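All protein chains but one are shown in place.
After this line comes subunit A, so read on.
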C-alpha cells in the first residue's frame, strides 16, 4: 500500500499572500526609485580609469608623509580605545536598568531602553557634530561621539545577554537573602562575561572604523587628513592614508579575534 505523500508546501492564507506581495512591491519600487541606472553606472566606472580619473591618479600611493600620517593613525586608535572604554563602562548600568529581571521599576526600564535606542539610532557622525558644538573641534568631540554610540550598541547587547542568563542561580541567591546588587555582581555578570567580552571586542572594532570617519566632520583623527587630501586632489596621498587605515583596522580585527578565541 502506497501512502499519500505530504504536501510539498504549506498552505498559505490570503493575508500571507497579500503580505508577500506588499514586501515585493516595496523592494521593486525602492530599486526603481533609488538604484543607479546601469548606463550611468557604466560611464562612471569608465571615468575612474580614464587618464585623469580618480583611480589612475591614486597610483602609486604617496607614502612621503608616512610619519605624520602614522601619528594621526595613533590618535585615531586612541580615540577609538578611549571612546569605546567610556562607552562600555556606561553601557553596563544602562543595560542593567533596561533588563526585565534587574530593573527596579518598569518606568525606569522603559526610560533606559528609550535612551539606549536613541543613542543607537542617531549616527555617530551626527553625535560628532553635536559634541563639536559642545567641546569644539578635535579628538575630544570624537571620543564623546564614540562613547555615546557605544552606549547604544553595547547597552542593547549587554541587556540581551543579561535577559538570556539562566534565572536559577539568581533565584537561589535571592532565596539566600542577597541584595539586587549582590545578585548582579555575583551571578549575572559572571554568567554574561563571554557575551560581554565578545560585544566589547566588536565595539572596539566598530569604534576603530567609526573613529577613522569622524575626522570628516572635524572630530579629530585621520579622517581630517583624508578629507584634506581629497579636497586638494592629492589622490595618491589619499590612497596611502586609506591603505594605512585599512592596515590598522585589519590589525585591530585580527587582534580582537585572537583575544575572543583565547577568552571565550
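Here is the rule we use: contacts are C-beta pairs under 8 Å (C-beta built on N, C-alpha and C of every residue); 3 or more make two chains touch, one makes a residue touch a chain; residues count from 1.
In this section, contacts and distances are computed from a predicted model.
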Protein name (UniProt record) of the chain left out of view, among "ABC-type quaternary amine transporter", "Phosphate-import ATP-binding protein PhnC", "Ion-translocating oxidoreductase complex subunit C" or "Rod shape-determining protein MreD": "Phosphate-import ATP-binding protein PhnC"
Contact residue for the chain not shown (choose from A:104, A:190 or A:247): A:190
Residue, one of A:74, A:118, A:172 or A:250, that touches the chain absent here: A:172
Where the unshown chain meets subunit A, residue by residue: 166, 168-169, 171-179, 181-182, 185-187, 190-191, 193-194
